[in-house]
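Up next, chain A:
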Amino acid sequence: MSAALPIPVIQFLQVATVAVAAPGVSGVIARVEARMQGRRGPRLLQPYYDLAKLLRKEALAPEGASWVFLVAPLAAAACYLTVPLLIPVLTSYGLPLGYMGDILGGGFILALASFLVAVAALDTGSPYAQMGASRAKTFGAITEPVVLFVVFTVALVTGTDLPYALAATVRSSASQIVRPAHLLAAAALFMVILYETGRIPVETHTGTNEFGMIEEARPFEHSGPYFALLKWGSAMKQLILYTILLNVFVAPWGLAASTQAGAVVLAIVALLAKAAALGVVVAVIDNSFAKLRLFKITEFAAGAFLLAVLGVFTLYLGGG
Partner candidate 1 sequence: MLVVVLLLLCAPFAAALVSLRAPARIAQAVTAVTGVACFGLVLALVPAASHHDLAYLSYLRIDAVSVVFLLATSFLYGAVAVYSIGYLARSRDADPGFSRYCRRFYAGLNLFAWTMLAAPMMSNLALLWIAVEVTTVLSALLVAIEDTDGAAEAAWKYILIASAGLGLALLATIFAYYAGAQVLGTHYDLSFGPLLQAGGRLPHTPVRLAFVLAVLGFGTKMGLVPVHTWLPDAHSEAPTPVSALLSGSLLAVSFYAILRYYQVAVAALGPRFPRDVLLAFGVASLLLAALYLFDQRDVKRLLAYSSVEHMGILAIGVSFGVPIALAGVLLHVLAHAAAKGNAFMGAGVLVRKFGGKRISAIGGGLDLLPWSGPLFGIAVLALCAMPPFGIFRSEFEIVQGGFAASSNAAAAVLIVLVTVAFLGLSITVNRMLLVSRADGQAAALSRGEPSTWMVVPVVAGVVALLVLGVHPPAELTGLLTRAVHQLGAAA
Partner candidate 2 sequence: MSAVAAPSVYAGGASVIAVGVLLAEFGMFRQALLRDQVRLYAAQSALISVLAVLVAAARHLPELYVLGALSAGLKVVIVPVVLRRLLRGIGRDGADPDAGPGWTEIAGSGSLSLASTVLLAIAVAAFGFFAVGAMGIHSPVLPPIALSISVSVALVAFVLMIMRRDVASQAIGFLAMENGISLTALVVAAGMPLILEVAFLFDLLVAVVVFELLIRVHHGRADSLSTADLTRLRG
């Protein structure tokens, strides 16, 4: 158990962990939510079975859809597989490919994936898909600046914009967690995560509600393996965002400090446990609040914007 793993293996494990564990996190959230409602709920591994079933099905494309419709799920999945290389998933030290892009780059790639899916939805000509895409991008006009401000907070606190550096700073002393900028940025990021993963109070994840769909509506016209790719992609996005929140802001402990195999395995387990815990929190929120009416989502996004802006202000004036 004390064998040192070669660095490329660790890098590959980062991507693999995210890819493999992502549907599981969705499964955990669904089950916990059902249990809270007094139902038995689906199996924890149900999303895997769903993906397997979808891969076996036939893929159809609407008339008039172009190559964008077919390429977008693949490209989005590729983006989602790239981002885990850039953020601290398993290790507390930077990995070689991790310097390809900083946290801003990671944010850009995530936004690119979202954009591709939206363009594919527009390409279909279907009213529901187009509606979902346009809503997602409209609200995204407020939530993307929030992400930027959160990135600025990271940059101001550590003097760099590498997410590894912030994780190290936070681990260094308890006073780092108490500073208002940190808490505000974490809260703002959490609200953006709720929006990006389509949870209450932005959208209902269980069942389709045509008039309220945002994220859910975009893959409406895809089917078969492409649909499986999109579902898997959105699950990966969820886990990636959870990882950023947990390993950079809230709980950057449990990351492997060395290349020992034991430490890496421990890091994988720690990541899954933390992600599951956050999933439980999201499930509790799902069951506690009602979905916001569509025009009130701007208030929600404005609230996240407020938190992020205040975080940057407190840093500018010192003492934050």
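Here is the rule we go by: contacts are C-beta pairs under 8 Å (C-beta built on N, C-alpha and C of every residue); 3 or more make two chains touch, one makes a residue touch a chain; residues count from 1.
If you want to know what made the cut, all candidates are chains of the complex that A comes from, given by their letters.
A quick note: this is a predicted structure, and the numbers were derived from the prediction, not measured.
> Could you work out which candidate touches chain A in the complex, given the options 1 or 2?
Answer for chain A among the listed options: 2.
> Spell out the part of chain A that touches candidate 2 in their complex, as residue ranges.
155-159, 169, 173-176, 178-180, 183-184, 298-299, 301-303, 305-307, 309-310, 313-320
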